[in-house]
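Below is one structure, written out as C-alpha cells; the observations come after it.
Omission of a single protein chain aside, the complex is shown with its protein chains in their original locations.
Letters are used for the chains, namely A, B and C, taken in the order the chains are written, and counting of residues starts over at 1 for each.
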Amino acid sequence: MRMSKLVRTGADLLYPFALIFGLYIILHGHLTPGGGFQGGAVVATGAAIVIVAWAYEDVAGMIRKATMKVQESAGLLLFIGAAALALGLGYAFFYNVLANSGSLFGLPVPFGANTGELNTAGVIPIMNIAVGIEVWGGLTIILLYLLSGLNKKEEGS
Amino acid sequence: MNGFLIEHAPALLIMLPLIGAFATPFIGRVSPRVRSAWVVLIMTLTTLTALLLASDVFLNGTQIYVFGAVTPDLTVPLDSGGIPIRIIFTVDAMSALMQVIGAITGFAVLLYSLSADRIHSGLESFYTLFLLMIAGIMGMVSTGDLFNFFVFLEILSISSAGLIAYRIDGGLAVEAALKYFVLSTIGAMVILIAIGIYYGEYNALNIAMIASRMQFTLLDKVALVLIIAALAMKCGSVPLHFWTPDAYSMAPSSITAMLVVASQASLYGLFRVVFTLYNVTLNALTVGWIIIILGVLSMVVGVTMAIPQKNVKRLMAYHAISQTGYMLLGVGVGLAVLGNQPLMDSFGYIAMEGGIFHIINHAMYKGLLFLTAGAIFFRIGTYNLNKMGGLGHSMKYTMIFFIIGALAIAGIPPFNGFASKLMIYESVFAFNPVLAVIAMVVSILTLASFVKVFHSIFMGPKLPEYETVQEAPVPMLIGMGLLAVIVILFGLFPQLVVDGLIAPAAHALTDQSGYIAAVLGGA
Amino acid sequence: MFWNLPFIAVVTLSLIGLATVVTKKNLIKIFLGINIFEAAVNLFLISLGYREGGIAPIFTSAPSTDMVMATPQALTLTSIVIGVATSALLLSFAVIIWKKYGTIDTDQIRRLRE
Partner (left out) sequence: MKRGLVLLTFVILAGGLLLIPALLDFGVPAFSDMDDYFLKNGQEQTAANNIVTAVVFDYRGFDTLGESVVLFTAVVGVGLMFRRMLKEEEYEDE
C-alpha cells in the first residue's frame, strides 16, 4: 500500500539523515554511547521508514534482498576475520591486536577523562563497523521478508 | 602445527561451523553439488577437531581457552587480584564427551540428510541452520561462562525452531515450531534471570568463579529452582514435555536426530549447574530426589503415552522422553548420595556412569531409529503405522537398522542400551529397589511397544500400494550404518567405553574443586 | 522496600508478561507478553549494575570517574538483540500460521493432535 506523496517525499528526505546519523553512531562507538548494534538499528529504521511510506513492489526495486544478504554475511565475515587476526599473530582468538600498537586505530589512551580521539581502540571500531553493516542488512531483510510474506497471495485456506 | 591446532581447538570448534554457515548462502549459489561438498568438508573438519580435542582432554586433562587474552591459557590477569575477567572455555572430560556425541551424530546425520532432504527447496538455508545448530551445541557444552551458555542456548533454539518449521506441511510444522520456540524463549529468559541473580550476588559470570564464591543463600535456591525448571523443560522432561512429540514428529527426520542431541546439551547444562556450580553446598538429597522424581515421571509418562500412538515418529518421541528419564534417574541417584564418599564409591559413581553412558547411547540409537523412520517416510510418504506393512521384503537394510535400534532402546544384550541400563538398574537397586523395579518395567513396556511397531511396519505380506518401494539410497544407509556400528561396538565392549570415556566424564562432573582449580589456578 | 523499586518493577512486569502468555488466546498478544517479559529481564540486568551516584561508564568528557558497572549494560545489549531476533522469528511463524490456518487464535491452532 503506497502512502500519500507528502509521506513518500518526507521518507525519501529523511533516509539520508538516518543513514548519516547511524554511520556516526557506528563510527564513534568506542567514544560515545552507541556502537555497531545501535547504529545499525538506526540505519535500518531509515530503511523501515522508506518501506512503510512506499509499497512493497516499489521498495523491492530500491532495496534488494540479495544485496542485503551479501551485506549481512560480509559484515559477519569481517567480524570473525577481525577476531581471527589475532590467531594468525600467535595470540588467542579475539585478542585486540591493534590497540596501543601505533598503527590503524592504535593511539594509546591514558586513564581518565579526555575529549576523545577517533583513531584509538584497535579492532573495536573495525568490529563496530562489521556489526553495523550486519545489523543494517539483517534488520532490513527481516522487514522485507515479513512484508513479502504478507503481500504474497496464497491459494487454499 | 599440531600444537597450534590443539591449543586453539576449542575456538576452532566454534569458528569452523560458523564460517561454514556464513559462507553457505554464497557457495550454494554455485551449484548444489558444490554446496554439499562444502558442508561435508566443514562438518568433517569440525568432527576431526572435536575428536582431536577430546583425545587431548582425555589424555592430558581439562583444556582451557581464554577468548581475547594474550595467550589462550592466561585465565587470570596478573593485576586483577585473582578473578577471571574474560570468557573462558573449560573443556573437561564431560564436555569432551558431549562434543564427541554432537560431532559424530552431526556427521552421520549430515550424510543421511544429503539424499534424504534433496527434494526440498531452500537447502542453502537448511544447511546454514544445520551448521549453526552444530555450533550452538558445541558452544553450549564447552563454555565455562554462564552468559555465554545463554547465548549459545539461544543460537541453538532459534536454529532448531527454524529447522522444525522447515517442511511447513500446511502449517503443522510451523505450529510445532511455534510451540517449541515460545516455550524455549521463556525458558531462556528464566535462565537469564537466574544468571542475573548470580551476577548481582557474586559479580561474576564464570562458572568456576561463582562456584568458588557460592554461599547457597535463599537467592541461590531461587536461582537453582529457576534454572532447573528451564533446563528440564528444554531437555523434554515431564512437567513441560508436551512440545517434544510435536517438534520431534514434525521436523525432518535428520533434524529430529539432531534435536535429540540438542536436548541432551540442555541436560548437560542441568548437570553442570547442579554438580559444578553448587555441588555439595546444596542439599544434595533433596535436589537429588527432585531430579529422580522428574526422571521416574518422565520414564512412566513417556512410555505410557507412547504405546497408543499411531504416528511412528510421535511414538519414538515419547520414547525419547522416557529414555531421558533414565539419564535423570541415574545422575539423580549419583547426586542424592553426593558428599557421602562410601555410598558414592559403592553405587553413586556407577549410577552416574550409567546415566552418562545412557546419554551417548541414547544419542546413537535414538538417532538411528529416527533416521530409519525418515528412510521409511522417504520411500512411502507416511508415518502412519496403520498404513504401513510388509516393508521388510523391500527395505532389508533399513529393517536391520531398525531392529538394532529397537533392541538397543529396549535394553536387550548385546546392544549398548543394555550396558547402560544394567549399570542403572544395579546401582539404583542399591539405592532404592522400587525405583529399579519401575525402571525395569518401563524397559519391558518399551520392548513391547517396539515389537508392535516392528510388526506393523515390516512384517506381513507385501502391500499392493508399496509394490514398487525400493531400499533407501546409499548415503542414507551410510549415515544409519555409522550409528548402527557404534551401537553394536558400544554394546560389545561396554567396559572399554566406560573406563575410557564415561568414568573420566563422571569424575570430572563431580570434581568441583578440580574444575575451579583448572580455571582459577591453585586449589 | 521503596528503595528496591526497580526490582519490584521487574517482578511486576515479568508477572504481567507471564500472565499474558498463559491467559491470552491471540498469538500476537502472547508475543507481546513474551516481549514484556524480555523487557523485565533487561530491566533486571541493567538495574543490577547501578551504584549510588554513579555516571555512565564513558570517559569522553566525563565529569567524574565514579561510574556504574559496565558488564550489565553489555549483557543487556546482547539480550536486547537476541530479543529482536526472537520476535522476528515468532512473527514470521505467526504470518505462516495465519496464511495456512486463517486464524491466530490458539484454541483453533490445534491440528497437531494425536
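FYI, a contact is a pair of C-beta atoms (placed from the backbone, for glycine too) under 8 Å apart; a residue touches a chain by one contact, two chains touch by 3 or more.
This is a predicted model, so every value here is computed, not measured.
Engineer: Among the chains you can see, which ones touch the chain that has been omitted?
Structural biologist: Looking at the entire complex, the absent chain's contacts are A, B, C.
Engineer: Can you work out which residue in B:L13, B:L132, B:A406 or B:I438 touches the chain that's missing from view?
Structural biologist: Final answer for the missing-chain contact: B:L132.
Engineer: Identify the residues of chain C touching the omitted chain, counting contacts across the whole complex.
Structural biologist: Answer for chain C: residues 1, 3-8, 10-11, 14-15, 18-19, 22, 44, 47-52, 56-60, 65, 67, 69-71, 73-75, 77-78, 81-82, 84-86, 88-89, 92-93, 95-96 touch the chain left out.
Engineer: Touching the absent chain: which residues on chain B qualify?
Structural biologist: For chain B, the residues touching the absent chain are 18, 21-22, 25, 67-68, 77, 79-81, 83, 85-87, 119-122, 125-126, 128-129, 132, 135, 139, 147-148, 151-152, 154-155, 158-159, 161-162, 165-170, 172, 174, 190, 193, 197, 200-204, 213, 217-219, 222, 225-226, 229, 239-240, 242, 250, 311, 381-384.
Engineer: List the chain A residues touching the unshown chain?
Structural biologist: Within chain A, the residues touching the omitted chain are 29-33, 35, 37, 72-73, 75-76, 79-80, 83, 93-94, 96, 99-100, 105-112, 114, 116, 120-124, 127-128, 131, 134-135, 138-139, 141-142, 145-146, 148-149, 152.
Keep this in mind: only the chains that are shown with their structure count from here on.
Engineer: Once you find the CA centre of chain A and the CA centre of chain C, what distance in Å lies between them?
Structural biologist: Measuring from centre to centre gives 23 Å for this pair.
Engineer: Could you put a whole-Å number on the gap between the CA centroids of chain A and chain B?
Structural biologist: Computed value for the inter-centroid distance: 36 Å.
Engineer: How many Å are there between the centre of chain B and the centre of chain C, using C-alpha atoms for each centre?
Structural biologist: 28
Engineer: What residues in chain C touch two or more of the other chains?
Structural biologist: 96, 99-101, in rising order.
Engineer: Touching two or more other chains, which residues of chain A qualify?
Structural biologist: Nothing qualifies.
Engineer: Could you pull out which chain A residues touch chain B in their complex?
Structural biologist: Contacts found on chain A: 69-70, 73, 76-77, 80, 84, 87, 91-96.
Engineer: In the complex of these two chains, what residues of chain C are touching chain A?
Structural biologist: 56, 58-63, 65, 77, 80-81, 84, 88, 91-92, 95-96, 99-102
Engineer: Using the touch rule from the top, collect the residues of chain A that touch chain C in their complex.
Structural biologist: The touching residues are 31-33, 35, 37, 112-116, 135, 139, 142, 145-146, 149-150, 154, 156-157.
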